[in-house]
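A single protein chain has been omitted; all remaining protein chains appear in their positions.
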Amino acid sequence: MPENKKVKVAFFDFASCEGCQLQVLNLENEFLNLLEHIEIVNFREAISEKSDDYLIAFVEGSITKPSDIPRIKKIRENAKILVALGACATHGCVNSMKNMFKINDVKKATYGDDDKLFDSEEAKPFETFEQAMPLDAVVKVDYYIRGCPINNKEFLMVVKALLKGKMPEITDSAVCLECQAKGNICLYDKGEICLGLISRGGCDAWCPSNGFVCEGCRGFIDKPNIERMKEIIIEKGLSLEYAEKRLQLFNSWELTKNKITLIDDKEKK
Amino acid sequence: MNKNKVKEKNKKIKNINLEYIMSVNVLKNFIEVLSTKYKTYAPVNKEKRVVWAQIKNFNEISRDYIDGIQTTILPPKYFFFPPNEKLLFLNSNNVDYKKNEQIHEPFILFGVHPCDIHGLLLMDKIFLENYVDDFYKEKRDNAIIIGMDTMPNEWNFSKSAGTDIIDSGFDIFLIPLKENKFYIKIATKKGLSLIKNINGLFPLNKNDKKLLTEFYTEKNKRYKRNVDMHDLPKLLDRTYESKIWDEIGKQCVACTRCSIVCPTCYCFNIKEDYYLNLIEGERVRTWDSCLRQNFALVAGGHNFRSSLKARIRHRYYHKERIFSYIYGKSACVGCGRCSRDCKANIKPDEVFNKLRQLEIKS
Amino acid sequence: MNKINVNVHYLTRVEGHGNIVLDAVNGDIKQLRLEIVEAPRFFESFLRGVNYKDVAYVASRVCGICSIGHNNASIKATEAAFGVKINEQTTLLRKLMMHGENMQSHSLHVYFLATPDFLDVPSVLPLIKTNPDVVKLALKMKRLANDLSDISAGRTVHPLRNIVGGVTMVPTKEELDSIKKRLRNAKNDVLFTAELFKKSVKIPQYERETEYIALKKDSEFAIYEGRITSSDDMQQVDDINYKDMIKEFVVPHSTAKHSRNKRNSYMVGALARCNLSFNDLKPFAKEIANILGFKVPCYNPYMNTYAQLIEIAHSIEDSIEIIDHFLDMGFKEPLSVDVKPKAGRGVGVADVPRGILFHEYEYDNKGNLVSANLIIPTAQNLENIEDDMRKFVPVWINEKKSQDEIRQLLEMLVRAYDPCISCSAHMLKIKFE
Partner (left out) sequence: MKNSLYLPVKTKILKTKKLTELEKYFQLDLSNFKKFDHKPGQFVQVAIPGVGEAPISIASDKNKKNTLDLVVRNVGSLTNLMHKLEDGEYLGLRGPFGNGFPMEEMKNSNLLIVAGGIGLVPLRSVIQFYLNNKKNYRSLTIFYGAKTDKELLFTDEYETWKTKGINLNITIDRESPTWKGNVGLITTLFNKIDFDYLGSKILICGPPVMYKFVLLELIKKAVPAKNIYLSLERQMKCGVGKCAHCAIGSYHVCIDGPVFTYEFLKDKVEAL
């Protein structure tokens, strides 16, 4: 492909750990090969070059502060295709755990007695929203590459598909499908609470295959049967309180938005 | 292979019927010899479960499996219809596809349960009839099946499913007996060639026959789960609107595990992907499940089974009816894997019982 | 009038968002600061209530680049709080994970982020054309480092196998064999890199003596455990008393807290570790130091990149030794010890790629986290970077460097520290003066 035919691609980040961009760099040789087809015009973590002319934008991170809004809107305007990269961008990830707390409480815990100063003029640049939000709470997102961190093979699959004008096929099955197909020993057999039952797969059951529970970093499957999940936890004699906390780690955005909870207020008391 | 050929092959298998008795030590020796000649896979312990793995000697085989405490996590379908299989290589510039030709060597599956052998024969119906699935067939043709009867585990209801006894679909069949003996039956020429150099096979004497009867009496006694499975397709037809499906729909969480571990679930997905040159690539098939949300979505956005109730009911209807139609018998072989592994506690035997009871009541 | 105005908005080739602001008139500095504008993420606040089994899993999300380091510091803090004693096998495995991360993070910095500066190109991209062998070598090194993390920790970004009390899984013999071979081969690559750097890289020669803080242990180059040690009088404290040495304070232009000990600032990271424990480096690392002409004490912050290359060499050799141990001894069950949560406080310290890292937790008796305090290496370095700037900028102005040259030197300086701003900004705490 001649140089000028290369598709221009940009990477951006908002509040995140930047692990997803690192996962892209971790593709190493494959990343190098990809550069035969794409021209990276923006990737702050790796290069100094900057440009506003790009076709595809990969955006990592959650929207957490007022200054993020014009920035993401500008990216949306510039990009023909906007891809949310990683759990922070697709559904809030651990950033949204703060959504579970009252904002005043968060401030208090972090600022102590200085929390009143938060409203002052000098603090403007550091002002944050009450909620950490995924990108699609603010702009239209064309494709979602889920996971914390992303599975970089899936990232490759999406890039390749987009370059060829094909719609990327993103998994909609539960983590259990891939986990069982690998013949893994289910973590419920070891008395753990695994969220793979209702969480979206596509990660090749990364965590359960390493002996760690699925924490639901790719969000829930469509219409998760939370009611039943709750009963399963009870039937197995596991802690509902614990399960609830686990559910919140990556999915607080969706849980608060849809008012989903395992323990309702009555039971809490 | 068309229908007739399959039948012919089955007939041939039935031609040989040699029965012997051997001691555990002879069996041990037998396995050691086999495993030097062929890759031999058998149920082995992994943590607290049982999985298929390559073995070199008898002691590696799971005691739990032989004693009928539990079965393997994945069924034998895994060997013929693997969860991820590269089917074709492709070239988008030339619009060209090539078959991914795999080299297959004969291998042994040791210790396959009667119900799992029934499962394989059902899979043969799907993959080898009408249109022959070459990928399945190539592996299937290379498999040497050594079946083994065991006590039923607590989830197994193969007696109800009529799959506790098997008379074809294996090359050799074993039954563990008391007094450290094994009954061995040779059913094919292949089986015959395997035992050719084995010393220590004896014809069954009276005592052996008694032990054999004892085994079956004990086995029948050990079934904890019984369900009337006669006429299932019709029963299901009559209870399509039953409120039991609403209940089960609420119970299921769509994790898809039941279909993954089932010896006769065969849904698959096909995907294509490019290599990094964006010219070549491959076509891959992966296990799929009808419990997945968008399994029955068509262009235009219509989903024929969008509710969980519809999907779990479909699993039962498809299982019980499609096979009765082509095989004359339900596709649930009663292995109990899905009962064991469904965290939502949905057990086919209980579902069938409930449907039957509800009908009797009304 | 000689006016110098440098404003680097969104510093590139660092992890996270930072700005450099310099305003000088006739050699007089009006403004000079490194602004951290990374969005605060409130980890300390939302970690509250999380069960101890998940704390490290969440805490590693502070930073994707040093997630293994966070994971280990976090687990150590929890184990300290519960009084859990892990076995030798776990310690070795954790060291292996940390070596993997060290190699990965350092090679990312050395080859991709810093080298373009030394070779005077804007990024690694042009190097693909001009120096393909270096790029290939760099990728090979990163791949090796990632694979080492994968087999020991389950994955490089946000590890999986490391849990409170031990690990969930261990590498197979085949994995160990093959990675050992590759580690051996990698030695040549490090030698090649050292020679190349010696030949073609010109490190800016500016020195400022400062305080260096790192973990230190007898006869071992400490990364996983040791005593918190300062180069000033070799003062030492234990984990639990880290606050005796690390004093945090807040500045208005940053979402990250700065820290100091006895002086205005101190430095952490590869250079600090090398300065404190040079003698404990493996022979191969010393050989690399020799080639590079690296001698301790070294007061040139730009040399941090060399110190990282030296550490890569050390990690390779130490990893080979650990792997040999496992190949000889095999692994023993159980892989983890029983953990009984109890109320209490614990501090976990680890010396991660960018420097010494502290996690302090308080738990309730159910094992749910009550409060957390995290002190991240980059945050500790911030004041030191500013002090460097304050010393060097007048020198540069004196040397009649152009505005562009100064901007370049400033960017290089910040990058030499390999700052990971995303993780340092987890604790927004501003004081308004």
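Which chain is which? They are A, B and C, in the order written, and residues in each are numbered from 1.
We adopt the following convention: a contact is a pair of C-beta atoms (placed from the backbone, for glycine too) under 8 Å apart; a residue touches a chain by one contact, two chains touch by 3 or more.
Note that the structure is predicted; figures quoted are calculated from it, not measured.
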| item | value |
| --- | --- |
| Contact list for the unshown chain, restricted to visible chains | A, B |
| Residue touching the undisplayed chain, where the options are B:Lys206, B:Lys243 or B:His302 | B:His302 |
| Residue of A:Lys74, A:Lys102 or A:Lys164 touching the missing chain in the full complex | A:Lys164 |
| Hidden-chain contact residue, picked from the options B:Glu47, B:Asp237 or B:Glu359 | B:Asp237 |
| Which of B:Lys190, B:His318 or B:Lys354 contacts the chain that the document leaves out | B:His318 |
| Footprint left on subunit B by the chain that the document does not show | 87-88, 90-92, 94-99, 101, 126-127, 130-135, 233, 237, 240, 266-274, 281, 283, 285, 288, 290, 295-300, 302, 304-305, 310, 313-314, 317-318, 321-322, 324-325 |
| Positions on subunit A contacted by the hidden chain, ascending | 164-167, 169 |
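Here is the rule we use: only the chains that are shown with their structure count from here on.
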| item | value |
| --- | --- |
| Centre-most chain, if every chain is reduced to its averaged C-alpha atoms | A |
| Distance between chain centroids, defined by C-alpha means - subunit B, subunit C (Å) | 52 |
| Centroid spacing, where centroids are CA-atom means, of subunit A and subunit C in whole angstrom | 25 |
| In subunit B, residues with contacts to at least two other chains | none |
| Per-residue overlap in subunit A, given as positions that touch at least 2 other chains | none |
| Interface residues, subunit A side, partner subunit C - complex | 14-23, 25-26, 28-29, 32, 35, 40, 44-50, 61, 64-65, 68, 93-95, 97-98, 100-101, 105-106, 109-111, 114, 117, 120, 122-123, 125-126, 128, 132, 148-149, 206-207, 210-212, 215, 242, 245-246, 249 |
| Footprint of subunit B on subunit A - complex, ascending | 30, 33-34, 36-37, 156-157, 160-161, 163-164, 169, 172-174, 176-177, 180-183, 185-186, 188-190, 196-198, 221-225, 227-229, 232, 235-236 |
| Footprint of subunit A on subunit B - complex, ascending | 46-49, 51-52, 73-74, 78, 83-84, 92, 250-257, 260-261, 271, 273-274, 276-278, 286-289, 292-294, 308, 341, 343-345 |
